[in-house]
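Following: one structure in structure tokens, then a few remarks.
Yeah, one chain of the complex is gone here, protein chain that is, but the others are all in their spots.
Now for subunit A:
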Amino acid sequence: LLFPLSKLFHLQKSYGEQYMERFADEADVVIVGGGPAGLSAAIRLKQLANEQEKELRVCLVEKASQIGAHTLSGACLEPSALIELFPDWKERGAPLNTPVTEDLFSILTKKHRIPVPMLPGLPMNNHGNYIVRLGHFVRWLGEQAEELGVEIYPGYAAAEVLFHEDGSVKGIATNDVGIAKDGSPKDVFERGMELHAKVTLFGEGCHGHLAKQLYQRFNLRENCEPQTYAIGLKELWVIDEKKWRPGRIEHSVGWPLDRNTYGGSFLYHLNEGEPLVALGFVIGLDYTNPYLSPFREFQRWKHHPFIAKTLEGGDRIAYGARALNEGGYQSLPKVTFPGGMLIGCSPGFMNVPKIKGTHTAMKSGMLAAEAIFPKVTAEDPASETTGFHIPEYEENLKKSWIWKELYSVRNIRPSFHNYFGLYGGMLYTGVFYWIFRGKEPWTLKHAGLDSAQLKPAKECLPIEYPKPDGKLSFDLLSSVALSGTNHEGDQPPHLTLKDDSVPVARNLAIYDGPEQRFCPAGVYEYVPLETGEGMRLQINAQNCVHCKTCDIKDPSQNINWVVPEGSGGPAYNGM
């Protein structure tokens, strides 16, 4: 919030009134974020409008250069929400090409593997689901949305929430572009644009930067626990055809993580022509050891004999990372406020033990649309505030299968916080979920803010990670290159610091600079000062893959991720 305001003041002082005006346009509904939630909401709105022959202008802005380019997920899709949205999804060519045929779960030790039977009824049982490349699925959703008449604007980042005088949300503004690194306007400077709407939907995905502001402004988190997160790192590999088992799902827990660090792996065999596997590693961001590097845990996990045998002789073709939310039921905020709503992974509907959030994200978008539609097309809106407040969305969420699902698995993730860690959690799941389906009357709590969980470096042991071998495991920079990420170089860095002195004084001094390790893109480096003694934090903003982990895990909560110029960021293709 501090950052864009300071730029505005600078401009106002130097260039006068003419630069303050922004072009503004009106829509009925504006949607921030072109992911499963945002697109499902847009599609549902237009479906209703077309059914009832009503005019409805729906505009969607997305910071990625094309729909799907910032999408990253495993992913194993439960088609429930898709079937509701498009019963004819198959005829429409939705890219669900890989039905799950085999489901394996293992506990890994350093050299061995203990298979765990995937009994029906366990949350991660995948019968009836599809392995998808979520980026391609989202791209397909985008095409359906455009056909229905949704105006989609990829390459434009919503940077600011706009408010009416009565405090309700008026819409959003895209960021000003053409600002140099030092904050001064370049020759190509252009003001952002304002998009006004009766209701604005915020579907920014996990830990959205505008959602952060909305939580504060409207006190949306006063009755829920803080959100707790994980980081997911992913690669795509073309493997030896002989090792390819299309439709096979493999999950593991255990090695290389210790029993007190929540996390595990996935390896999915796609069936789309090439022998392609999607694999990755997820680590809960409530980990305590500042020496832990999620990226290097991921790289060394690939050397486990059970995993290595699939990957040997293969080629890595893609890499990326994204934070995901794990708070579930306990961390759900209020999702409606005057003039707007939160949908998808932003408030956070992921079913953690199922490791699925796409179906619930889509459903939340659809429920939002169904609540909005009668209000924005009514003759007499009957809204107390200029921006519509539509609490029916939240009421309908609570009556829907999303709520039932999240409620039933609410105790699984927090059950991990016991002396036995992983094993205690698995025992709890086996007893209470498999037998009682989450009907136990108590609700366990999470551990608190992820950023508060790190122990000081002196209380922890550094972890000896093996050097990457260049065949199965790789170094960070070559991985980042595979994400295709890029940003216009001459712009202010979008990883902003509230206080410039905190990184060295606190993060480095107490925690040995954990941001050097938890950033999956090498944005943060502590380098020696050019003159004299000491270190400084170097921020390589161009590498950023928009995963949001730094904003979540910084123990000083000093890093504030703001959105860079539109089109910047990763160029994922079917991740």
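We adopt the following convention: a residue touches a chain if its C-beta (ideal position, glycine included) is under 8 Å from a C-beta of that chain, and two chains touch if they have at least 3 such contacts; residues count from 1.
By definition in this document, contacts and distances are computed from a predicted model.
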Hidden subunit of the complex - UniProt protein name among "Cell cycle control protein", "ER membrane protein complex subunit 3", "Mic1 domain-containing protein" or "Electron transfer flavoprotein subunit beta": "Electron transfer flavoprotein subunit beta"
Sole residue of A:66, A:252, A:364 or A:516 that reaches the chain not shown, by the stated touch rule: A:66
Among A:274, A:312, A:459 or A:499, residue touching the chain not depicted: A:274
From A:99, A:178 or A:226, residue that would touch the chain that is not displayed: A:178
Contact with the hidden chain (one of A:193, A:308 or A:497): A:193
Touch residues of subunit A, complete complex, unshown partner: 23, 25, 61, 65-66, 68-69, 135-136, 139, 151, 153, 156, 174, 177-178, 186-188, 190, 192-193, 238, 274, 317, 481-482, 484-486, 571, 573-574
